[in-house]
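The complex appears here without one of its protein chains, the remainder shown in place.
Read from first to last, the chains carry the letters A and B; within each, the first residue is number 1.
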Amino acid sequence: MKRLFAVTLGILTAIGGFVDIGDLVTNALVGSRFGLSLAWATVGGVVGICLYAEMSGRVAAVTGRGTFDLVRERLGPRFGLANLVASFLVTLLTFTAEIGGIALSIELVTSVNYLLWVPLVGLAAWLIMWRVKFSLLENAFGLVGLALVVFAVALWKLHPDWSGLVHQVVAPHKPHKEGLLPYFYYAIALFGAAMTPYEVFFFSSGGVEERWSAKDIITSRTNVFIGFPLGALLSLSIAAVAALTLLPRGIQVDSLGGVSLPVAVALGKIGLAIAILGFVAATFGAALETGLSCGYTVAQYFGWQWGKYVRPRDAARFHVIVLLSLIIAIGGVLTTVNPVTITEYSVVFSAIALPLTYFPILVISNDRDYMGDKVNGRISNTLATVFLGVIVVAAVAAIPLMLLTKAGQ
Amino acid sequence: MRASDLLGRPVLDASGTTLGRVIDLRCVQDGPLRGSMAAPSVHELIVSQRRVGSMLGYDRRDQQGPWLIRLIVRRLHRRLLVVPWEAVRLTEEGLVLTNRR
Partner (left out) sequence: MPAGRELDLQLHLLDRQVKGPDGRLICKVDDLELELDEAGRPYVTAILVGPRALGPRIGGRLGRWIVSIAERLATAEQASPPRIDFAHVTDIGSSIVLARNRSELSVTPLEEWVDHYVIARIPGSRHESE
């Protein structure tokens, strides 16, 4: 019974924790411009993150080691450092976007300018990362994040033509007025929103924080293979409601208010309130994950003691990195650059940085010296290698497409 | 001396042609006893014509997947030489093969 509870909790947390500011903004924006014709990119991204998270979860459970610890071992100090710098900067950018997202969400409720909330939000985030137990942190925000199910409810309430929606997903047809280049640019953005690198740093480091061992592989797999796809259904709901309410009216999403507009249309004030609660929980949870991941990556590369499972005084450098990252993230939001813009860039850069950590994890999860007999099976290996090809193509195409489309216009 | 002084060092044959660079030092734990363990001592140099990082472990185990990556890594490090330590001499230019066998 206790086991069932733990498993359910894990799945629910994975669903609620799946969506972050990147998913909120990108899915709504894509829905309002392209309908569901890019749903395949979200689906692809979810399959990818499932593979990726399963491998790193298994690696963490069997080796008891974090991602960057192993990345440096396998790639050597020089490539490992290049990898670290790129991954750290992308994670820091995402952290900045999440802090901005929290502040924007609170602005939606209070109508007080988001910039005024930023320092308070930063302080709250730091206090939680400093004092609150890891499992409580993960579970609390994951569960409240389930409020985003309101998007699925809104979708149902809008009485869509279900067969028409399904047709758009399986036989995608790019809208006439949108160009082919922005279409593929946003495909990459959706990919990067679903397959964020920090998700994997956090997931595998979290496995070590929670002292996973080989017997926890099943729990980790259940969370991943059930939780993530259900979380992706939330992402698709966000795109679908935007497609149904905003696309016909030619309204493009360019703010967090725009993301919540379809829910307000479908379910009124109460739906809107629940959606905003979901926004706050999802972005806050993601801020904690990205903030801690800034610390995990650097500390693991250098071999420093890291983690919340020891007292702060025993992991001083780790906590200082987290604190410094938070200060930079706060500073980044306070430059008054639109957090939605920061978010749009962060998902594309996530897609670019993705192969850097995916590749070493793929190699290590095949290495019997580390994994014993828990290496990748033939089928998952083939699938994982195909995905490696896909994300390399996406990573290489991202910058040219960004320049050619001026970031999606 | 440090391990990093030997790793990456060029290996030259007697006429001065570069055969490759040292990418690893194969040791055996048969050195002087330090604490509870015998120190690893260098028996062989693993030399590769390419500098592309390490072999990522693909030289050690025959069947390590995924097969496509194994194929690519092995092609990049096409010719690995294993040179006994006794057969080289450390000089300014690198490790030079002597004619002792």
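Just so we're on the same page, a residue touches a chain if its C-beta (ideal position, glycine included) is under 8 Å from a C-beta of that chain, and two chains touch if they have at least 3 such contacts.
Because the structure is a prediction, the values reported are computed rather than measured.
The chain not shown here makes contact, within the complete complex, with A, B. Considering the full assembly, A:Gly80 is the residue among A:Gly80, A:Pro339 or A:Pro355 that touches the omitted chain. For the options A:Ala6, A:Leu89, A:Val166 or A:Ala316, the residue in contact with the chain missing from this view is A:Ala316. As for the chain not pictured, it touches subunit A at residues 63, 65, 69, 72-73, 76-78, 80-81, 130-134, 302-306, 308, 310-314, 316-317, 319-320, 369-370. Although one chain is not displayed, its contacts with subunit B can still be listed: residues 1-8, 23-32, 34-43, 46, 54-55, 57, 60, 85.
Rule of thumb we're sticking to: only the chains that are shown with their structure count from here on.
Of all residues in subunit B, those touching subunit A in their complex are 53-54, 56-57, 60-61, 64-66, 68-69.
Interface residues of subunit A, counted against subunit B in their complex, comprise 74-76, 78-79, 362-363, 366-369, 375-376, 378, 381-382, 384-385.
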